[in-house]
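Every protein chain but one is kept in place in this view of the complex.
Chain nomenclature is as follows: A and B, assigned in order of appearance, with residue numbering initiated at 1 for each chain independently.
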Amino acid sequence: MNLPRTRLMAAVAIGAIVALLAACAPSSSSGDDAESTPLSLVGFAVPKAGNNVAQAAFAKTDEGQGTSWKESYGASGDQSRAVAGGLKADYVHFSLAPDVTRLVDEGLVADDWDAGPNKGIVTDSVVVLVVREGNPKNIKGWDDLAKPGVGIVTPNPGSSGSARWNILAAWQHIIAEGGSDADAEEYLTKVFDNVKALPGSGRDATTAFQGGTGDVLISYENEAILARQNGEKIDYVVPDDTLKIENPAAVTKDADPKAKAFLDFVLSKEGQEQYVAKGFRPLESVKGVDVGTVEGANDPSDPFPTPKKLFTIDGDLDGWEAVNTKFFDEKDGIITKLIAESGKS
Amino acid sequence: MTVDTTLAPGAVRKRRSRSATSLTRSSGLGLGIALTWFSLLVLIPLALVVIQSVDGGWATFRDTVTSPQTAAALRLTVTQAFVVTLVNVVMGTLIAWVLVRDQFPGKRLLEVIIDIPFALPTIVAGLVLLSLYGPQSPIGINVANTERSVFLALLFVTLPFVVRTVEPVLQELDLEVEEAAASLGASRFTTLRRILLPALAPAITAGAALSFARGISEYGSLVLLSGNLPMKTEVASVRIMSYIENGNAAAAASVATILLVVALAAIVVLQVLSSVVARRG
Partner (left out) sequence: MASRVTQPTTTGTQIRRAIVVAYLVLLVAWPVSLVVLKTFEGGLTNLQTAFADPSVVFALQMTVYVAVWAVAINTVFGVGISLLLVRYDFPGRGVLSALIDLPLSVSPVVVGLALLLAYGGSEGMFGPTLESAGLQVAFAPAGMIMATAFVSLPLVIRELVPVLHEIGTEQEQAATSLGARPWQTFWRITLPSIRWALVYGVVLSLARSLGEFGAVKIVSGNVAEQTQTATLVVEQKYQDFEQGSAYATSFLLAAIAVAALVVVTVLRPKENLDGD
């Protein structure tokens, strides 16, 4: 053995020390004292900033005294499936209602979760078109997306539930103008021809766009506002007609009662104001929300212009179940087929 | 299978004798424990996936795998992994050669660079490759959202495999054997073909198998770089995610099963290749 004993011993010693140190699982630093109520939130990534300020505000109220949060964020569908598969959650917040319905079917959430005046929805936004600073390609609305030479980035509706809001807004634009299903299909064919990338999630799409791909990104208003609040150099256009995005939240059946208190807080004036500050539109069912100025919006003093036409999934499109079957069914879904076709060109 | 290369004293140690014995009690027990762990960790979970893939019946399996978009994704994944593996076989061996046999200042720095692709989270790898070889590339090379981006990302993440399997073997090789061959009049090419390649074959094929296996399963670095365009730059992992998102677990499992079969086939082929080349030497 040409390796001197001492060196070998040193190596073994280092290894042993490292191993010993590492063999103890880390424990979280946040207080585990008797006073605090740890609550677990499982949600989709987009409203994390909003959730965090709402949680902080809640902790200052009497109801919320001593609450602390363990959170998990990811893609809406993935998170919903995780909870169904055993991930512990007191409070869930997803991008679209079917992700909550899944948990109702599993018996984890009571089936009257959407019985209230807000129908289970806690955050609202609209679909917008994000463009490069200064809008060099002069994108004004949906029709511009079908023009040749416009590179589009949108999350993939096939692999991301929350990406479906975007495509449905585009579809409904044609229908609302009096077009038939065939007209809408023709329009979307042109749009998909222009698509340069179909990243797996909304945030990935934002990242791809920032990396230089495409001229326009179909995204959510709150996402655009939050990005601008964080210094990203983008502009966004609220089209004259667009789709209302409604994100649901629910408390699980055997959740800590404070989780329900948090949900009530979120649905209150103070709670909604927290989300407004992060770019979400206030819920119509909550009265008296003071919008104030919202940094990052196109016009901070009038951050949420009302589009001329605002579509909703339940109002104009017959609800998510019908939508998922008609547009996103694996074999016959209209959008599914269009996406596959676009690849062949 | 004894290859006797007793050309000179000092070559004794290099005989690759296949003196495999049958199992003793203790080694039998060891094998039992190892197999139990392997089953619990790998075999049973994967078997459950395969079982799920035929949940909807054989016809569903076949339809899923032959649907145009999925077939395209599988083709892209396998082809790119294959090409990348070929490149890795050549470059990996070359790199290992330079690292072991050559001496120049800064060589140790190269050693360090080689393992970094592993430790870097794949999303970060995708991000930096996008910055350098995407639309904002400082040297004007833009492969983002094209097939070549898949090639690039796979090349990055599979770099260490062949290098690291060949290096230790190369270090163990006794130069005296090559020198003896040279002194007997063998050309460098003959030495390469009859002494080095057979000696390195198991290592190269081991590395190639790892490289291919890793290539077909890569996901994270491709997320931002490839654009996931159906029929063009969509890889199998993304298809699997799509199926899961749509609640079609059987289809997802089917694609996963096909990839497993392909990987197994590649591994077997490489092992056969390895013993053929090693025996020929």
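Heads up, the rule we're going with is that a contact is a pair of C-beta atoms (placed from the backbone, for glycine too) under 8 Å apart; a residue touches a chain by one contact, two chains touch by 3 or more.
If you're wondering where the values come from, they're calculated on a predicted model, not measured in any experiment.
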Task: Positions on chain B where the hidden chain makes contact - done: 12-17, 19-23, 26-27, 30-31, 33-35, 37-38, 41-46, 48-49, 52, 91, 94-95, 97-98, 100-104, 108, 110-125, 127-129, 131-132, 155-156, 159-160, 164-165, 167-176, 179, 199, 202-203, 206-207, 209-210, 212-214, 216-220, 236-237, 240-241, 244, 252-253, 256, 259-260, 262-264, 266-268, 271
Task: Where the unshown chain meets chain A, residue by residue - done: 1-4, 7, 10-11, 14, 18-19, 22-26, 28-30, 40, 42, 45, 48-49, 70-74, 78, 82, 84-88, 106, 203, 207, 226-227, 230-232
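In the analysis below, only the chains that are shown with their structure count from here on.
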TODO: Please report how many Å separate the Cα centroid of chain A from that of chain B, as a whole number.
DONE: 37
TODO: Going by the contact rule at the top, pick out the chain B residues touching chain A in the complex.
DONE: 68-69, 72, 127, 130-131, 134-136, 144-145, 223-224, 227-232, 234, 238, 241-246, 248, 251
Open item on the list: Which stretch or stretches of chain A touch chain B in the complex?
Closed with: 77, 81, 156, 158-161, 195-200, 204, 207-208, 211-213, 328, 330, 339-340, 342-344
